[in-house]
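With one protein chain removed, the remaining protein chains of the complex are shown where they sit.
Let's turn to subunit A:
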């Protein structure tokens, strides 16, 4: 590849495709689209209680509000009142008979203005006979109230090994949930067409699921529903399944009224009605020896699934498989359950159970280190997969021990661990009420969807006669830079500057049957699909050039916006024109499915991941023992991105994910009152990190010279989720500073103050 195309092809640090349009305000989000004629606005009636028997809902008060056009209850649904994932028990879109969480949608009101719709929704008085809500995961766990049978990942004989271990410890702790707080709330615009056709503009990571849910609720064929999304104002997993029912509500309202309908959830309704990251409760017992070698582990990880399954199966799968993280434990039994509580159904959130899973061994190693009077780092190194220890996870897939050690060594050296450990100790010796702490973390995160069928993608590429290229694929853009990365791949295939590649909105009408853009796989899957589509076209174009020039097709090269073979050369656009004149198709689909992965859910064994992404982080914090206030002073991290497709975009993902993880672990706290009402419904009460919370020294490095060993696109690696978990180093640093045994999450100033007091009591 020559200098010019390398400049905008794979490996180039190009900006997010819409960066300048974002800054000028021209980039259109769903709510910015021109309003179609006769547009109506919808609002939801939400349950005012967490659990109760619901009488058939009387919507007449809503209809009495001026401007209201329709009020829609579950009885108005022509298809199925079901938004469950495939093969799961029914989950109502609009509650019938029973309400199971505060904020559950009960009905839809449609009016000429949004204000009228909101006023009418507020006028409805649902009749609910309250039942006692189950609000704590402890209660549900002890009662055995699960959303599906427990998942048990086991190897060896953990019980016997525990009994035989020279030392034993047990622990319990809790990690909170997390609101996605995408800046753009959930929204969908449904526009009816002819013959029952519907066009849906949805802020969704999962256009195909929107299509499926809309068709299911309306009782129509999938081919009547076309879903489009140009961009989202953030997703983070919150628009993987939750966008679907929002769109289905808008579609139902459009079907009932025959007019276009927009449903935009205000921030409070959005936080009340949509799922969040699963809170987890952990109980574990570990057996180990005097050297810190962990010999046996039994653990239960209980996810708070909320009232319904949604995506909890996948979340628990990932939490269990990622619980050992980078460590080798010979005899192990880890049980994952999803508890049913009367809260909103928890859902996908960046990391999808991985962040919760990897906390387990951090707690175990922390306690083992305390008990042996050594450091957590020493215990981690003693048990690190590979080297003297086994590299194979309990479920049967091998980690790359050499890469793990390389990532950790680079991070530790770059952060000057030894020197700073001494500095922190000296600082602490000289300060009575302010303490500093150092913590570290090392990650192995498996890349692929846990549901095998989702590991597929499609793309559609057209080359027009002027040589301009139109790119469409099943992935969605939520800010993560997917569109520019895939465009870079296509530009690289054709040897043209990326500006020739027109990026277009994701559409179920162009690429069908797609997986959600999730699990960090957007580029891996769609990048390959686009590469395959583009390569198909390029092959045809090369054949045309070869025929014209009397050379072999494999001699034809595409570089610098031109096509070469021997002494022959032609502009890319010129060749495109020749192809059209000679009746050569310049359009192709591309299809990709991840090879080699397999999983036996009964045995909890297999190799479910195409590869692992590795990362390491070291964090330094300062803690005020009197108030529990704390600051992250410095973070150093090394993230394995394989051969990066776009280092600038990858760096943005690493930094952003880390800070999002920092928020989950420190300041973001969801708070329900005794009646099960969520009381942290907006940014005034739910605090995501602000700019000052970002460490003043924030060193991010991409692991160099480490192309992916799996056959990934351009030998790159996924980056969306893994760095979120690197913030776990901050938890360890805070415990180090506080001298705390147990520190539940989020580690708010209150939890730190109380933990520090316990440590000094």
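In the analysis below, contacts are C-beta pairs under 8 Å (C-beta built on N, C-alpha and C of every residue); 3 or more make two chains touch, one makes a residue touch a chain; residues count from 1.
What we mean here is this: contacts and distances are computed from a predicted model.
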Among "Branched-chain amino acid transport system permease protein", "NADH-quinone oxidoreductase subunit NuoE", "FAD binding domain-containing protein" or "Anti-sigma factor antagonist", the UniProt name of the subunit that does not appear here: "FAD binding domain-containing protein"
Residue among A:87, A:419, A:583 or A:692 touching the omitted chain: A:692
Absent-chain contact - pick from A:28, A:370, A:568 or A:758: A:28
Among A:18, A:335, A:472 or A:712, residue touching the chain not depicted: A:18
Hidden partner chain, residues of subunit A it touches: 15-16, 18-29, 31-32, 115, 118-119, 180-185, 231-236, 266-268, 432-433, 478-481, 624, 626-629, 631, 648-649, 651-652, 655-660, 667, 669, 671, 679-680, 682-685, 687-694, 698, 748-750, 753-754, 757
